[in-house]
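Mind looking over this structure? Questions follow.
As you look at this complex, bear in mind that one protein chain is not there, while each of the others sits in place.
For reference, chains read A, B, C and D in written order, and residue numbers begin at 1 within each chain.
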Amino acid sequence: MKREKATTLYLGPQHPGITGNMMVKLKVEGDTIVNSTTHVGYLHRGFEKLMERRNWLQSFTIVCRICVPEPDPNEENYARAVEEIEGREVPERAQWIRTLVLELARIGTYLLWFAGQSGSAGLYTMGQWSIGDRDYVLDLFEELTGGRVYHMYIWPGGVRRDLPEGFEAKVLQTMDYLEKRLIQYDKLMFDNTIFQKRAMGVGWIDPEKAIEWGVVGAPLRAAGIASDVRKDDPYEVYDQLDFEMGHATTSDVWGRAQVRRFELEQSINLVRQIIEKMPKGEYYNRIPNPMKWVVPAGDAYVKTESARGEFGYYVVSDGTNKPRRVHIKGPAYVHAMTLLEDMLKGANVSDVSFIMNSLGTCPPEIER
Amino acid sequence: MGGAILAYLAKRITPMLSSIVSFLAISSAAVVFFTMTSSTDVVTVSVRNFTLQFGLNAYSWVFAAMVMGISALVSLYNIAYMSGKDRLGYFNLNFTLAIMSMMGIVFANDWISFFIFWEIMTWSSFLIVVYNGIDEGKIGTKYMIFSAVGGYAMLMAIVITNSQIDSFLIADLINAYPTFGHGMQAMIGILFLIGFSVKAAVMPLHVWAPRAYSDSPMSFTAIFSGLLSKMGIFGMAIMFISVFSKASIGDTFIYSQVIAWLGGVTAVMATFYAVIQKDAKRLLAYSSIAQLGYIVTGLAIGTKLSVMSALFLAVIHALYKGILFMAVGAVERQAGSTNLEQLGALIRKMPWTFFSALIAAIALAGIPPLGGFVGKWMLYESMITSTNPSHLFLVILIFLSSTAAFLYVYRLLFGLFLGQEEPEWDHVKEAPAPMVIPMVLMALTLILLGYAPGLLFEPIANGMEFLGFENVGWQMSSLSNIWGDTVDMQYVWGSVVTLFVLGAIFITIKNRKSTRYVTTKDIHTSGEIPEAHENLTYAVDFYKPFERAIEPVMRKTMDFYYNHFGNGLESLFGFVRKIYTGNGQTYAMYVVIFLVILLLIGEQIFK
Amino acid sequence: MEDILKLLGGAAATMLLAFVVGATYGGLVRKIIARTQNRVGPPWYQNFVDISKLYMKDTAVHHGVMQHIGPAFAITASVTVLMFVPVLREGGWFPWFENLNFKGDIIFLIYMMVFGSLGMALGIGQTGNPNASIGVSRGLSMMVGYEIPFVLSLVSVMVQTHTTSITGLMEWQTQNGWLMFEAPFAFITMLLAILGMFHYAPFDIAHAPSEIASGPPSEFGGKYLAMMMTSGSIFAFAKLVFLVDVFMNGASNLVMLVVKTLLLYMVPVLYGAVSPRYRTEQAIRYLWGWPVFFGIIALIYSIYI
Amino acid sequence: MTTENNNLEREEAVVVALKATFPDLTARVKRIRRVEASVSKALTPSVLVHAKNVLGYKALSHISCVDWIEDEHFELVYILWNPDEKIQLLIKTLISRENATMENIDTIWRQANTYQREMREMFGIEFPGFVGAKEFLLEDWDDMPPMRRDFDTKEFVKEAFFLRPGREDAKDVRDTIAKRSKEEIPEFAKKYSREK
Partner (left out) sequence: MDTNDKGVRKIVDMITGFARSNSLFMLAYGTGCGDIEIPPAMTSRYDWERFGYRKMATPRQADVLLISGYLATKTLKRVIRSYEQMQEPKYVVAFGSCTINGGMYWDSYNTIKMLDHYIPVDVYINGCMPRPEAVMSGLFDLQEQIKKGEANGAQKYRENLEWYRGNQKKVIKNWVMPEYNW
């Protein structure tokens, strides 16, 4: 076969610049990319197959492992889908606690994203700070759920346990701390002219086509399109909370960074609101013996706004004690595949990792 | 003495039909030259009322030695390089003629013989440029037109001179120049400079050079870029040092300033162009223009150190550019391509070629301890120590060009010799011995000149004294500027070589048993296994980021040249081509006609 | 004979000193960066452990002779630069540190500094790794960027002091005061240029991990990487000593030397710790912007002072 | 579910609009913001195009596939989203399990490419005229498409991989670790220890 003219660059799977275990094969001429293809499957575990073999509650251990940085939206989605099929009521306090957990998870993910976005531009100090601060959020999770990363906390019918004593105060304390740190982050990252130079005008998505191409989450909001599942299709108690969506019109990496930066602030605000408004009461509508727990036949499509975009769960039950089909669609399913491939054409090699981070690609949810 | 050599050469011209004979002729001429140059006889040939005078002096000895030495080696290379090609007789005739005419130029003591040999040189090289039979992109025509402009300018200057002093002797001009009026001084100077600048490819007159260098056979390009262009330098040096320095102060200043900056701009722009080239020959062609830019700058500055550096660089440039062109020629012959984006990893197949190219490249980049550094050092020092502030800014231009030279040097070596080993180049073998030997010999000369640049300083200093400098001091291995700061090449050379050898020995014997060679396919590709058709060499648009950084500069000049200048020239060509058939004889005829016309009416005009 | 022995001894001693100090600086820099990042950081001797571990690696692979001797080029350049730079001022307490100080000058050193880069680049080129080649392309392009302000600064200093040798510069400074204050614009230019020279952020795109793995040294492991790191340590120190000599009148004893070089080193290190990296063309344009502007002011200043 | 507006007018309007264009289609409102429609296989592409271009369902949220092995068919579910009306439309269609083929829709939505690649690999559904890389998640897979219900992953695992047998001694690792690092086990922890 004739040798290609363009040089092949393998960005991943064993590469510091790739987000997770995936591969983007770049064909470059000079340092301009002429073609790129995303290759996934390095993390494929066959979750959806495994869930067919496990009962409704066992599947919980699997669901949260679909997205490593932010497992809670998955748990919440799955729980809500099951509840919708079964028609199970969820106590109000449980809904508030779920919202609290989701927002904490969002904060944690945004902090992790700060690290990724700045690290791919060479600003490692930011990553060190924000991941260090994320650990305080993880500490909260650990106290609440017993797990640092995988929580398995939001169950069908409510949450696994009530808030521990004094938890609210700790949360508020952490939020105060994070708000203070945010000023420093601004100084280090968002007010940094070099970062601005790197980010502005890079990774542009056509706002006209964004919806059609399946862009969701912060990239869509950065394109000037107000779209947030929390507003559009409110779940849990988001309709009782007061918050704003991030907004930018530049539709580039800089816009996405600003949207996320703004939403981090909003999330801190939301957590405070939740703590303030949280009612007392039951936290769990107990399910029957999990081994014999049968969910009536039916299907449900539910979605959540995670930090990286919209998570959709299509759950089908055939009336047995095991799910028929749980099909999960994460934001990266579109972002990292067709969208990224299109965006990278004509981009600079220096910007690949940068753009990928701004889209919030995360391979486990593509492959499951 | 000179006549003897010329006669010797001339005798050989007719029967010469093969490269070997050409080599023998040139090398025996070289032998004769190097063994019998002690005398400085003057041979006078009288043709009717023209008196042609030939002779050798200390200054022309430098150039004569350079021409003879290098062309002897190149003609050895030529044997192997040209073997199996068509029209060898035609090529070798012109090849030898060009060399012969260069000797003639160097030996000429009067302007008429100078001009005659100049024209022989021009059209013999023109015939080689169009050797392939097709004048692709009108390179030959372009070359011819520029040479014609230069030739006419020079001829006009000669005629004017003659009308003024009634003598064709170079020495007479030098003596009489200060007596000329202001306008006359300027006119003669500018006309001569145009004539020489064309050959030396100074910026506005360089357009012909890149293609002409890259499209002629490599064995000739080594001569073309290495020696032929130096004839321009040869003339320029005479003009600058002996002639202009005697003009009124203000004029000297302006000439030297303008030319020095032109040289600097030439160096920078040509370097930038060289960086973005995709073809090894074209890259070297632009690099030649850039290097000539340094030399011109050095001459124009006109201090002792700078002229010495210019002459030193002229010789060294002939050496290293000769090697590089020959190496590229070897690659072209063995692999059939000089495309930097396709070739790669010939180092294991052509180690000797790589070695000589590496040495030449290091010299070109001006990195110690090789000869190239000596020239560069003197050039910088002469500019920094100059009393003229404009030279201090010029030094930045030269530095920019010189630093950017690393880029193309690396690109050249990387593109040809390094990178992924691809199966499509498996058949390539080392070039035959007649090609390798001259390259290696010249490379060794470069190393030697790094250790003892004084070997070259001696004739240059003599030559400069002949041209009018006094007390040109030199030392065998120590360089010094007028502030008294020195660099001792002996120590530099010694320490670099010692350390390098020690380092190489250390890294070789450390864990020698468990050090293993692996193929270039066994590289870090993020854990993936590349497919066979996937290209892993990063060679296409190697300096894309740099191109983007210098884009504003390049765009402006490109627009300038190609839209205005270039277009104008193209339409000019269209017209001129009706007159010029591209045939050397017709051209020669025109020259003669022009000469006659000038001789007839010149006296009336310039009285 | 005695001269050669003295030279070799001096070279060995200087090299040893440079390696020790350079590697310690490496460790300290890691420590300091760690502190800015709210971390403890590795012990100060970490670089020694790293380098000796790499020398103790059992195996090594290379892709050909150029890669094999590439690190030798690098170490040659570093040590040669070091030998031609006066480590301590005259009258320092090591008379044989004089090495070859009087045998070279600044122009020579500027050129010698790129010798190693070019040799390394050739070695890297032979590996055939596209990431490494991209790194080389970026590194060399960037070099053109920072060499211009670097040279501007040095030329203006040379013009101001009417000498091109470092020992001459130091004598001048002994009489007239530090060039840091005598030639302020040149010093500013130099500070901006060394940001690029030391390859810390924002000018570290040549080996940006998130784009091209580790860039140029991608294929170097074991003894080759060890030699590169050794040479890097020596070279960093040599450059620092060079700059201290030029702008701060060198140092008369080791303590002062360490203090001055460390101070100077902190400029790129601390700036790098809080900066993201420029793309190559942005970096070149930046370096040809303000630094060159200051450089030209420095040159004018030096001509008309 | 807590404080929902039970006004389903907009959803019902969608059902009416769909039925007006495609009389053969059955549609119903599932709940607020969810409308479900069942379409025959042949009609699906035109319904999708209509929904996208006329009804404003510009975004393709999801394409799912369910294997109803008992009934010998796959159920494909195209889930669309209307960003203006904020309604999710589920369009379901059944295709035969034998020689399963489906119309290629990646010309309508670019991102359908990925979904179809996955379905082709996981269920073995062919999309005539569809250009997409053959391999998506699996590499060199030569067995039955794994997401089909009749593919038994447990049997496959037993054959293809080594399985580590369970540990017999049921020893508590924490004790071993504590012992090795000479760590004091706190009193309260001792009662959980299996090593009595």
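As a working rule, a contact is a pair of C-beta atoms (placed from the backbone, for glycine too) under 8 Å apart; a residue touches a chain by one contact, two chains touch by 3 or more.
Computed from a predicted structure; not experimentally measured.
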Item checked: Chains shown that the absent chain touches, full complex -> A, B, C, D
Notebook entry, point to check: Out of A:Q128, A:T250 or A:T338, which is the one that touches the chain we can't see?
Noted result: A:Q128
Next item on the list: Based on the whole complex, identify which of C:D204, C:E219 or C:D245 touches the chain you can't see.
Entry: C:E219
Check: Of the listed residues A:R3, A:K49 or A:R272, which contacts the missing chain in the full complex?
Finding: A:K49
Next item on the list: Identify the residues of chain B touching the omitted chain, counting contacts across the whole complex.
Entry: 516, 518, 521-522, 524, 526-529
Notebook entry, point to check: What residue numbers in chain D mark contact with the hidden partner chain?
Noted result: 137-140, 142-143, 146, 151, 153-154, 156-157, 160-164, 173, 177, 181
Notebook entry, point to check: Can you name the residues of chain C that touch the chain not displayed here?
Noted result: 30, 34, 37-43, 46, 49-50, 52-53, 56-61, 209, 213-214, 217-222, 225
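By our rule, only the chains that are shown with their structure count from here on.
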Next item on the list: Name the chain whose C-alpha centroid is farthest from the C-alpha centroid of chain A.
Entry: B
Margin query: Using CA atoms only, can you tell me which chain is the most central one in this structure?
Written below: C
Margin query: Could you work out how far the Cα centre of chain A sits from that of chain B, in whole Å?
Written below: 64
Notebook entry, point to check: When the centre of a chain is set as the mean of its C-alpha atoms, what distance in Å lies between chain A and chain C?
Noted result: 44
Next item on the list: Provide the C-alpha centroid distance between chain B and chain C, rounded to the nearest whole angstrom.
Entry: 35
Notebook entry, point to check: In chain C, what residues contact two or more other chains?
Noted result: 130-131, 134, 137, 213, 279-280
Checklist line | Junction residues of chain D, two or more chains touched | finding: none
Notebook entry, point to check: So that we know how the chains sit together, what is the shape of their touch graph: line, ring, star, complete or other?
Noted result: other
Margin query: Following the definition at the start, I'd like every touching pair of chains, please.
Written below: A-B, A-C, A-D, B-C
Notebook entry, point to check: Which residues, counting only chain B, touch chain C once they are in their complex?
Noted result: 344-345, 347-348, 358, 362, 365-368, 373, 376-377, 380-381, 384-385, 389, 392-393, 395-396, 399-400, 403-404, 406-407, 409-410, 413-414, 418-421, 481, 483-488, 491-492, 495-496, 499-500, 503-504, 506-508, 510-511, 514-524, 526, 536-539, 542-546, 548-550
Check: Touching chain A in the complex: which residues of chain D?
Finding: 1-3, 31, 33-34, 58-62, 64-67, 77, 79, 83, 86, 88, 90, 109-111, 113-114, 133, 135-139, 146-147, 149, 151, 153-154
Notebook entry, point to check: Within the complex, which stretch of chain A touches chain B?
Noted result: 1-8, 10-15, 23, 25, 28-32
